[in-house]
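For this view, one protein chain was removed and the others were kept in their places.
When the chains are written out, they are named A, B and C in that same order, and each has its own residue count from 1.
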Amino acid sequence: MPNFAVKYFKKEMENKQTAILLVHCPDKQGILAAVTDFINVNKGNIVYLDQHVDYVQNTFFTRIEFDLANFIIPRDKIEEYFHTLFASKYEMDFKLYFSDVKPKMAIFVSKMSHCLFDILSRYYNGDLNVEIPFIISNHPDLAWIGEKFGIPYHVFPITKENKAEQEAKEMQLLKDSNVDFIVLARYMQIISEEMIQEYPNKIINIHHSFLPAFVGAKPYHAAYERGVKIIGATSHYVTSELDAGPIIEQDVARVTHKDTVQSFIHKGQDLEKIVLSRAVEKHIDRKVLVYKNRTVVFS
Amino acid sequence: MPNFAVKYFKKEMENKQTAILLVHCPDKQGILAAVTDFINVNKGNIVYLDQHVDYVQNTFFTRIEFDLANFIIPRDKIEEYFHTLFASKYEMDFKLYFSDVKPKMAIFVSKMSHCLFDILSRYYNGDLNVEIPFIISNHPDLAWIGEKFGIPYHVFPITKENKAEQEAKEMQLLKDSNVDFIVLARYMQIISEEMIQEYPNKIINIHHSFLPAFVGAKPYHAAYERGVKIIGATSHYVTSELDAGPIIEQDVARVTHKDTVQSFIHKGQDLEKIVLSRAVEKHIDRKVLVYKNRTVVFS
Amino acid sequence: MPNFAVKYFKKEMENKQTAILLVHCPDKQGILAAVTDFINVNKGNIVYLDQHVDYVQNTFFTRIEFDLANFIIPRDKIEEYFHTLFASKYEMDFKLYFSDVKPKMAIFVSKMSHCLFDILSRYYNGDLNVEIPFIISNHPDLAWIGEKFGIPYHVFPITKENKAEQEAKEMQLLKDSNVDFIVLARYMQIISEEMIQEYPNKIINIHHSFLPAFVGAKPYHAAYERGVKIIGATSHYVTSELDAGPIIEQDVARVTHKDTVQSFIHKGQDLEKIVLSRAVEKHIDRKVLVYKNRTVVFS
Partner (left out) sequence: MPNFAVKYFKKEMENKQTAILLVHCPDKQGILAAVTDFINVNKGNIVYLDQHVDYVQNTFFTRIEFDLANFIIPRDKIEEYFHTLFASKYEMDFKLYFSDVKPKMAIFVSKMSHCLFDILSRYYNGDLNVEIPFIISNHPDLAWIGEKFGIPYHVFPITKENKAEQEAKEMQLLKDSNVDFIVLARYMQIISEEMIQEYPNKIINIHHSFLPAFVGAKPYHAAYERGVKIIGATSHYVTSELDAGPIIEQDVARVTHKDTVQSFIHKGQDLEKIVLSRAVEKHIDRKVLVYKNRTVVFS
C-alpha cells in the first residue's frame, strides 16, 4: 500500500538537521549576545532567531534554531555545555530539541470527527513532524477512522465508577508508547489531576468558546443565550483549573440574529479544528513557551 | 461660521421621506403578506424590507421602510390604522418612526476623547441623522471639545455623596431637552436604576472587552492577566444588571505575547470607537430591535 | 463495514421534507405578498424566507423554503402551477428544488489533498446533503484517498495533445452519472469552454488569492513579491473568462514580513479549504443565486 504511506515530513527535505533552543530567564544585559556568540564561534549557523523581553516581568525569552552540520560541540554534549556555560549564570530555564526527533502525539476523541479529521489531513499532507502511535476514545464511534488510516484506536468507556481505573489503563498505554504529548480533539471528559501532573503543559485542549467567556459545558448554548455577535474557539494547555490553562491560540467568527444554537455549533466546528490544529503545529514546531500561565508563541 | 455648520444629513438628499416600521409578534402564517399588502394597496412604495423568524421562540420580526409620497393614509393616522388593523390581531409589538424626525442624542463622557471624537467625526461628515443637544461629563477634561464644536458641555462631578443629587439634575436636563437616547462614550460611572428605567434600551454603552468575558472594571488588565490572544469591545444597551444588557455590536483584534496592558489599551481604543459608532448608527437608523435581552440588528 | 457508512444527512432528522424556491425578477409592488400568500393559502408552512431587493438593478430576489406535509398542490405539479400563476406575470426566473433530492457532486483534484480532505470530513460528518459518485484527477497521487473512502477515483492524465480527448471522456462520465455540479478542489487544469457551457454556474473553483488580485498562476508568489499584509482565497463559479466568474465566498489571513512564500502557501491552505467548503455547502443548500456575474448568497 505504498500510496497510503505517510509522506516524508515536508521540512526534512527543505531544512537541515537543526537544534532548537527554547530559553527564558531574568532579563540581563548581554544574554542574547552571549548565546548567539556561543553558537557562532562553535560554527552553528543560526537559521531562526526570535526573542522577546517582557519588561513587566523583566524576563527574557528566546527561540534559536541552528544548523548542526558544522557545529563543533557533539550533539549529545550540547545540553551539558549549554547548562554549564549559561544556565546557572543567567538563572536560565531552557529546553533543547532536535528537528529530527519526532515527538509522539496521542489523540483523544469522543464522538465528533472534525478535529480528528483536520489533524489527520495535515499529518498525511506532511505538515506535522510527529508520530501518532494511537487514538484513545471513550466511545467506539470514530473507530472506523482509525481503522481506515491504520492508526490503532483504543476504546476506554468511562463511567463515574470506572473512571480512575480506565484512566490508569490509559496512562499505562501512554507510558508504554513513550507518548510525549496529548491532543484532546473534542474529548468530552475532564482529565484527572494525575494525568495533568504527568503531562504538564503537554495536554492540548480545544474549548469551543472564546475563553474566558463560557467556561465549562455547552458554551454555544450559553453564547446564544447571551446574544453575542461573535463566537470563538480557544486552544490551551490543560491545568488543574478547568478551562483556565495557558492559551495557545484563539479565533472567532461573526454571528447574527439569524443564527441558532445549531448554526453556532456548525460554524464553530471550523473554528475549533483550525484553532486546535494551529496550536498543535506550534507545539510540534517547539514554538510555544509557557511562563506564569501565559504563552509566548514564536512566529 | 458657515463652513462649520453641520452638513445636511446625507440621506436627506438621497432618500425620500419615509416611514419605518419595526415589528415583532408571534409567528403566524400570512403576517408579512398582510402587512406588505396593506402598504402596497395604500400606495406606499417599500424601499427596504428585511424580516427574520426565530423558530426557537416562534417569533416574527420585520423592519419595513416605505416612501410616504403617495401614501393614502395621512401621516398622523398611520399609527392608529396600523394598530387597529394589525397590532391586536397579531399580538404585535410595533414602533413607527419617520425618517425626517431626528432623534435627540445626549453623549456622556469622562476623560477619554477617542469615542467622542469618532462620533463627532461622523456627525460632521453627515452620517448621523441625529441632533446632539449637549454633552454631559463628570469631569471638565473634554470641555474644550464641546467648546470648539459649539456643543454645550455640562459638568456634573460625581462623588459617592452627591451621586443621587447630580443624576437628578442630569435627568432634569435630559427631560427638558427631550432627549431620546443616551450614548455612554467611555463614561466611567455606573448608571443608576432610575435613569435605566427612564431610558429602557435607550442607553448605549461601550464596554472595553469581548463580553461576557471580563465584566466590570479594568478588563484590559484582566485580559492581559489571562493571556488571551484576542481582545474585543462590546456595545450594548444598559440594563439593571452590570454589563449584561442586549449586545448590539462586537469586534475583536489580535494580540500577542509582545503586547502589554498599555498596548491592549491603545489597540482597544480603535475597537471601542468603531464598535460604539456602528451601534449608534444602527440605533439612529432604527435598525435595532430588542427581544428578550437579545437584539435583532437589521442590515 | 457498518461503521464506515455515511451518516444520514443530519438535517433529514431535523427538518421536514421541504420545497425550496429561488426566484429573481424585476421588482414590482406586491410580488412577495403574492408568493407568500400563494404558499399560505395552499397550506405550505414557510420555514425559511429571505429576500433582497437590488434597487440599482431594480431586481427582486427571494429564497423561500416551505414544508410540503400539508401542501395542497401535488409535488410534481408545483413547478407548473408556479410557472402559470407567477412566472410570466412577473417575468420571473425561478428554480424549484426539493430537500430530499440529493444533488450529485463530482470532485476534481490534482495533487494537493487539503481541500478534498475537508470536503470528505464534512461529508462523513453528515453536513453535506449530497452524493459523491466519483473523484476525477489528472494525477494518481490522491488515489489512495478515494480507495480508503470507497469513492471511485478516475485518473485522466492531461497533456496538451490529449486534453480535448480526455475531457470528452470526463464529460461522458459526468453525464453517465447524472452529475449535477462539479467542485474543483485545487484542480490545476483550465476547464475547457465545452465543459463550462455544459455546467453553467455549476462548476465551483477555489482560487488561492483574494480575487481579483493575482489572477492566474502562482498567486502566492505574486502576493509575496508585492509585499501584501493580507492574503486571501476566493471561491467562484467558473466562467469563460479565467478567474472572473461570480464570487461565492472569500476569506483572508494576516501575514507579516516574517512570512515567506512557503508560509503563505501553508497559511493559505487553511483559507482555501474553508472557503471552498463553505461555498460548496451554500451551493448544496440552494442558497446561491447568480445574477449578472454577481451572487446573492442567502444566510
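A few comments on the model shown:
One rule holds for everything that comes next: contacts are C-beta pairs under 8 Å (C-beta built on N, C-alpha and C of every residue); 3 or more make two chains touch, one makes a residue touch a chain.
The structure displayed is predicted, hence computed values, not measured ones.
Taking every chain of the complex into account, the chain not shown here touches A, B, C. Within the complete assembly, C:Asp251 is the residue of C:Glu79, C:Asp93 or C:Asp251 that touches the hidden chain. For the options C:Asn42, C:Asn125, C:Ser192 or C:Asn293, the residue in contact with the chain missing from this view is C:Asn293.
Residues of chain A that touch the chain left out of view are 29-30, 32-33, 36-37, 40, 45-49, 51, 53, 55, 254. Against the chain not shown here, chain C presents residues 52, 54-56, 61, 210-214, 226-230, 232, 246-252, 256-258, 260-261, 293-297. By the touch definition given at the top, chain B reaches the unshown chain through residues 1, 3-4, 14, 112-114, 117-118, 120-122, 124-125, 127, 140-141, 143-144, 147-149, 256, 258, 262, 266, 269-270, 274, 278, 299.
Note that in this section only the chains that are shown with their structure count from here on.
Chain contacts here are complete: no pair of chains fails to touch. When every chain is represented by the mean of its C-alpha atoms, the one lying closest to the mean of all protein C-alpha atoms is C. The mean-CA centres of chain A and chain C are about 35 angstrom from one another, to the nearest whole unit. Spacing of chain A relative to chain B, judged by their CA centroids, is 43 angstrom.
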